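A protein chain is absent from this complex, but the other protein chains hold their places.
Up next, subunit A:
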Amino acid sequence: MYSKIMVPVDLTHADRLERALQLASDLAHLYNAEVIFVGVTSPQPSKVAHNPQEFAAKLDAFASGQAAKRNMTASGHAVVSHDPAVDLDKTLIKACSDTGAELIVMASHVPNVSDYLFHAHGGRVAEKAPVSVLVVRES
């Protein structure tokens, strides 16, 4: 049913993605699909990396680590955004078509009142993406 599953990851908080990672891995095994980890970075240095190249290398390392740990096929897909705080959803949706993913598994926080003012990324991606989106509550 699915051959490519896209999983957006925030490398700064990779430890908070456990449920989404597990679900993506379960689905990948079920459908014999490849998992593509998508990471979005700014051109400026961040906590994770000094530059987009280092970010891409760390994302690849993360993907290889997950592939080995969960015994699946996985790769990294790094995208540079001029303003990730605002353009994250748009960038992720574009990455979905660029990678040809057929399903997005995405971690999201439990909504609170702030979501009325500032939409949650998971919600927005689910609203706009051309493929099915599985939004996973992490806490």
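Criterion: contacts are C-beta pairs under 8 Å (C-beta built on N, C-alpha and C of every residue); 3 or more make two chains touch, one makes a residue touch a chain; residues count from 1.
We adopt the following convention: contacts and distances are computed from a predicted model.
The UniProt record for the undisplayed chain lists the protein name "Glycine betaine transporter OpuD", from the options "Glycine betaine transporter OpuD", "Putative lipoprotein", "Phenol_MetA_deg domain containing protein" or "Iron(III) transport system substrate-binding protein".
Screening A:Gln44, A:Asn71, A:Ser97 or A:Ser132 for touch with the missing chain picks out A:Gln44. When the full complex is taken into account, the listed residue touching the unshown chain is A:Ala57, out of A:Leu23, A:Ala57 or A:Leu134. The omitted chain makes contact with just one of the residues A:Asp87, A:Glu102 or A:Glu138: A:Asp87.
Touch with the hidden chain on the side of subunit A covers residues 12, 42-47, 50-54, 57, 82-87, 112-114, 117-118.
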